[in-house]
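Read the structure below first, then the notes.
With one protein chain removed, the remaining protein chains of the complex are shown where they sit.
Here the chain labels run A and B in written order, and each chain numbers its own residues starting at 1.
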Amino acid sequence: MKINDNLRLLSGGNVVCNHCDHQLGTSVGNPLAYAIRRERPSQDAGPGVRAPASHFTDRPIGLRQVFCPGCYVLLATEIAPTDEPSYRHWELRSQAEA
Amino acid sequence: MTYAIGVDTGGTFTDGFLASTDGMLVSAKAHSTPPDFSRGFINVLGELASAIGSSVEELLSKTEYIVHGTTSTLNAVITGEVARVGFLTTRGHGDSIRIMNLEGRYAGLDPSAVQNISRTNKPAPLVPYRDVIEIDERIDHKGAVIVPLDEQGVRAAVRKLYDDGVRAIAVSLLWAFRNPVHERRIREIVQEEAAELYVALSHETSPRIREYTRSATTIINTQIGPVLKGYLAPLEEELRAKKFDGSLLIMQGSGGCVQAADASKYAVGTLGSVLTGGIVGCLRLAERLGHRNIISTDMGGTTFLAGLVRDGKPSTTTTTVLHQHQINTAMVDVRTIGAGGGAIAWIDGGGNLRVGPRSAGARPGPVCYGEGGHEPTVTDADLVLGIINGDNFLGGRKKLSKELAAEAIRTRISEPLGLTMEQGAAAIYAIQNAQTADLVRSVVVNGGHDPRDFVLYSFGGAGPVHAVSYSADLGVSEVVVPLGSTAAVFSAYGLASSDIVLTAEMSDPSNFPVDPVTLNGNFEKLEAELAERLIQQKLRLANVVFEREAELRYTMQMAEVTTPVPGGMLGEAEIAGIGASFEQLYERIYGKGAGFSDAGLQIITYRVRAVGILPIRPDLAAHERAITDPVPSSIRKVFLDTRKGWQDTAIYDYRALGSGSKLSGPAVIEAPTTTVALPEGFAGVVDTYGNLIIRVANSG
């Protein structure tokens, strides 16, 4: 079952990369357990991030990305305060009927 | 003796109608000939000529004028086969035609499509990014020049566009309608640089506040102007070669016609050209029948159109939506409000029966056509209910399969709903009628009127099948089904009997009451401009009438109400009267207590219409009198009313009915162009022109 542009769920519950079939985790627990995580300054996201975050806030703000260890495709992106954990997760508990 | 001719070019047929000064009336039909519609035009003249036993040359040499309803500009916009246009606008505002006030994402879409927001898109911008050039210049809201025009920049822009192959330029600058000095200078520069370029200026094409719509209108005008010119110029040349010495007039969407040369300059005016002939025909018929207020409905296979006539005048609109682009152009307000006989019946995700808005279109059409359609339509329901006759549809020109229709309704509608096949069909028929009543009512009520004050005229192959049923729901006093000798070419008849109509307007927003000098000056300027343009039409006119109107609103409002203005020099008292008329109109539209006089009034737009009455006004042909009482051609079971179910119903052949024939429901009248359903409780009579007039039985 395709989960999104980059991920597929196998019948055994393993989540794999849709582009290179590399195993990334399991649908219950942590689907991206084996993925590579990197953190960079938020303005590395490109010219769309106009002014530096430090102009507006005293909190540290960074660009966090998650990559497939097999083909380095980008699996998740967020710009968030780096003094807090990433709150973006998901878990699937059953197959869809369709 | 001289002739007036109307030629109406539709998608399928080109209709012709001829009237002579001594009262002769002739009609003819030819196939339309896309992409070169002029062939069909010439062919229908040939048909008219042979009908009066003369040659085309002889016919044309005696023709004073031809009024033409054309689909060429609308067709060009729909197919995208338009001229490439360069767009010059004020620096900083080139993206306006991409932003489209963001409403371009949903304008003109059905509510069910708007609701599905993640599937909506804007259309491609009217002019691609590379052909938009911003110019340094600025005028403010008062018309003051804030930054002078950068003439060098204009020259460079024109040269670049020209070198890229652009041959038509649209110019729309901020506040140009307030002060056109920069737009005019740009035209001079363009002509200095390359005289053959087609140029349109926004303050001429659409002198109205709101730059996005003004720009869109100017651009579309520039795209289709060369197309219209390319169609009309050779056509006129060919007519001249065939001894035509009269005027070729083009019907405008606004309800009147203008000289062919004028039409090309203001090509957006012809976008509604093909819609207008029918409304003018309606007006002429209404004059004969003494009707002042009419709802005109035209239900064909793929669309349902509705328009209004009030106090003998068609209701008009000043904006329209085409391909999700907003356009300013005065048009007879004919709205597409439904899908016609091809509207598809379906079961939605909640198990509810729905009809439309999707249509089976001309291809594959209803299931009963046997041309590959699988989804049941309104026409399929009409067939299985016995209302239309599969062997005598449109005079027997098309055979319909009742079996296919019944099968589709049974499997796709009736069985899922737990109904019998006939019950499913009856529900489709009734839902179509009720929805039509809703939509027609909203057109009437939103115009501030009460449907009970109107007579409903029903045109189109599918219209009279439903008209009496939904009219009862609307509460109109009478239904007229035009069926006389002109019925088959009704739009062409309307064209041949139309007037010259020219419109001029200006936006000059100010507080109201405005001082008499300003108001009189504005109207005089507009009337002088129109008088000059009327002279340029080079026509013998029976009479000329000027009609003034103004758009007013309460201060702080953003929407205006069009208010009639008396002619002549106006003093303070008459100007106060305009304000009073506005307030009365406002209350009529929005209800008592909705007005807010404390806010004060503003006047925004001044408009004048010049109507030149053409010398030939064809009458309608008399219908032969009935000598006997009408005799049904057959009796069959028909389902016309859910409360009555199947009834033995008299079927009449229209061709056997003379004027004065009286019919009472339940009955079905089969005419060569349509079928009329007359449910129980209604009575019909054939009038002296052959029209069927229907009222509630015993209501006098």
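In this text, a contact is a pair of C-beta atoms (placed from the backbone, for glycine too) under 8 Å apart; a residue touches a chain by one contact, two chains touch by 3 or more.
Note that in this section contacts and distances are computed from a predicted model.
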Just by its UniProt name, which of "Fused response regulator/phosphatase", "ABC transporter ATP-binding protein", "Hydantoinase B/oxoprolinase family protein" or "ATP phosphoribosyltransferase" is the chain not shown in this complex?
-> "Hydantoinase B/oxoprolinase family protein"
Which is it among B:T420, B:S442 or B:Q584 that touches the chain not included here?
-> B:S442
Please pick, from B:R39, B:R84 or B:R105, the residue that touches the omitted chain in the full complex.
-> B:R105
Mind listing the chain B residues that contact the chain we can't see here?
-> 90-96, 98-103, 105-106, 111, 114-122, 128-130, 136-138, 140-142, 146-148, 150, 174-175, 209-213, 349-355, 417, 419, 426-427, 430-431, 434-435, 438, 442, 445-446, 509, 511, 554-559, 589-591, 593-596, 598-599, 642
Residues of chain A in contact with the chain not shown = 1-7, 36, 38, 42, 45-51, 53, 55-59, 61, 65-67, 69, 71-81, 84, 87-98
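As a working rule, only the chains that are shown with their structure count from here on.
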Per the centroid of Cα atoms for each chain, what is the distance between chain A and chain B, given in Å?
-> 55
